[in-house]
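Have a look at the structure below before the remarks.
Note that one protein chain is taken out, while the other chains of the complex remain in position.
By letter and in written order, the chains are A, B and C; residue numbering begins at 1 in each of them.
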């Protein structure tokens, strides 16, 4: 299939590669010329603007950093909507606010195009391995059309409901993740201070009602789980600044929806504190060092 | 074995019954005469004070509501320590602060008695079925001596370390439980407000990084998990006021240890708010109604 | 002077009246025809769109509910910027986010117009009495030009710095106000529960380091200050939903600035809870009933 792919950063680059590998023809665009060159060498055709990328494409995929970028790429005078063919499906894989996702879907519909919001989880590792999870919002038949394409980039493709629900699912999950990560950090640190061996404590929690992904798979206390970032100085993994961005989207969406998210809002402030101290590039489990009564590692 | 059992409430009563059933001889005490009578009918011998209960016993077990009760039962002039034989093992199954547990262990040691803190999880259901989990703090050989007795009342008997660590393990786990329960309530409510079907959202979270016991086993949103209190009007289960008590112990222990527990402290305040509104007797997953932008059920 | 006045709600109506009273000629616009009629009867000329209102005006004043409204009124095809004469000063008195204020100032400058952000405090009472405070951001000479006009509507006209700083000053003050109001509510409620007479406690606080406007002028405990909303069932005053809006702007601006506002974010969530319970129309000091362990009044 002839696919326009816009946004070739840490996530977009390996995703586009996987589409090429699956036999699709790609026209690509990114503000960074080097990013375009890297894909061109692998067989993609370069374009000079979103509009030029989307012209004559059979499908459009975007993977961009934030809402304003996505809005600009679609609605600017040289944007996707200015040139894309009527009926062509648009898939935005960026993580943005549900409201913008909804709004762009409406603008696309007014032009005769269906649009899906399809944010991912799995990080750069999942993007490279083609094992991303896609949380997809939009019409059922558009989802059916997108699924085989997305399957070249991920292994778990979930339909979450109407427009915006892909974004909603992602930010709800990540808000809960941030909360349980901080909760795990507090519980592990407190237990260690009260004299329990951290490995023993993790074992008790993981067979009890405190069990969560942050305790049994990604424990923030060093030395509990060999493969977790906590055991390698909080490098790699999912950066605190990315979590901070997702928490901002969640708390903002809650505000619009009139929904109280007291722990979510406090989690956002704690990650802001971590970021302000210069640790935004570390894995988000490093929050344990913010609340520890001494540096844990 | 000849066991002194003090504290015959909702938890102590079925625990004592299970000891009788296992063939132990019991002398029992409770401030409520009716509670003593109920056990006497089953073959236990009644006593008039903690001191009288403990005299001549080969083992002492206590199950009381809070730290001041435990302190009084052991150290008052007519308390356990005034009469218990030298070398007799003392097991306190109450949930109290680790500091008091530690202190009583020291006082017992000064009199020639070893003491274990052995708080439980599993609720009244687990107490009746004899399937409680015991989190035990104290000396290794004292634990070895206690284990077969405790096995008559529970099926999971975990040694957590030195004196106080049983209490510490319990309050760390329960603090994390409270945090992830509120986090789950916020995520589920927000998702529902953003238009995702709650069952679908729970499914996504439970196969993703937000997964926790509160989402996959005890989801606070009604209709997700048939057996959860959320599906029967938040009745039964683990009362919010009991969670509030445990959070108080956790935050207090953190204060003494100089450990920050920001989410734990906020969770305590939210459960206080739930309790102040008259909902302290409902299951703790009912916290979802405090933060919902409308009554969920 | 010939003034275009757009936005004739609870605040805009009395502000426009005061300008008429001061001898200015007004052309007015509002989406609600009745609002326009009310001013027309007093001598203002009606217009059919922001563009028509601004055409030939010597000065433009806007007073609108939120950022999207302000953006639309200025930048829509039939908006102010489409028709206003080069060099005409634009004054936006709405409370909006500093970023939008900044952005519109830039767009106006590109068209040859200076713009001031000039949000007010003082409520509908101050608007009627002409005693509003104006917090003004923008160029010094534009401020000098605006000051005599604003003086017809307020008595305290403060220059806060460059574009956006008027908005910034307002949301910083109001965030602190929300925090100290909740803090006062907590302190007064706690003291009453601990057995101190609330009037006596207020007196102690007001001569000590806890003193604040919320304790000495607008105490949330009923019966302390006769003229405060707390003494008339939390009616009148500054609505909780308006405070919630301002907190949203503050927390959002903090997010953009990378600034931690932990208490501000929690205050926002508590006001959200108050609003979700149906009390958003009550005075913001009514937050005391959310945290009280019984209804205070």
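Quick note on the criterion: contacts are C-beta pairs under 8 Å (C-beta built on N, C-alpha and C of every residue); 3 or more make two chains touch, one makes a residue touch a chain.
From a predicted model like this one, the values you see are computed outputs, not experimental measurements.
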For this session: Mind giving the shown chains that are in contact with the missing chain?
Result: A, B, C
Exercise. Hey, which of C:172, C:224 or C:274 is the one touching the hidden chain?
Worked result: C:172
Seminar exercise, completed: Missing-chain contact among C:46, C:210, C:223 or C:236 belongs to C:210
For this session: Specify the residue from the set C:7, C:191 or C:239 that touches the hidden chain.
Result: C:191
Seminar exercise, completed: Those residues of chain B that touch the unshown chain are 248, 251-252, 254-255, 258-262, 265-266, 268-270, 272-273, 275-276
For this session: Tell me where the left-out chain touches chain A, residue by residue.
Result: 266, 273, 276, 290-294
Exercise. When the complex is taken as a whole, what residues of chain C touch the one chain not shown?
Worked result: 98, 121, 133, 135, 156, 158, 160-162, 164-165, 168-169, 171-177, 179-180, 182-184, 186-191, 193-197, 200-201, 204-205, 207-215, 217-218, 250, 253-254, 257-264, 266-267, 270, 291-293
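Following the convention adopted for this analysis, only the chains that are shown with their structure count from here on.
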Problem set entry | Closest chain to the centre of mass proxy, which here is the mean CA position | A
Exercise. So, what's the distance in Å between the C-alpha centres of chain C and chain A?
Worked result: 37
Problem set entry | Computed distance of Cα centres, chain C from chain B, in Å | 50
Exercise. Approximately how many whole Å separate the CA-defined centres of chain A and chain B?
Worked result: 39
Exercise. For chain A, which residues are shared contacts with two or more other chains?
Worked result: 254, 258-262, 266, 270
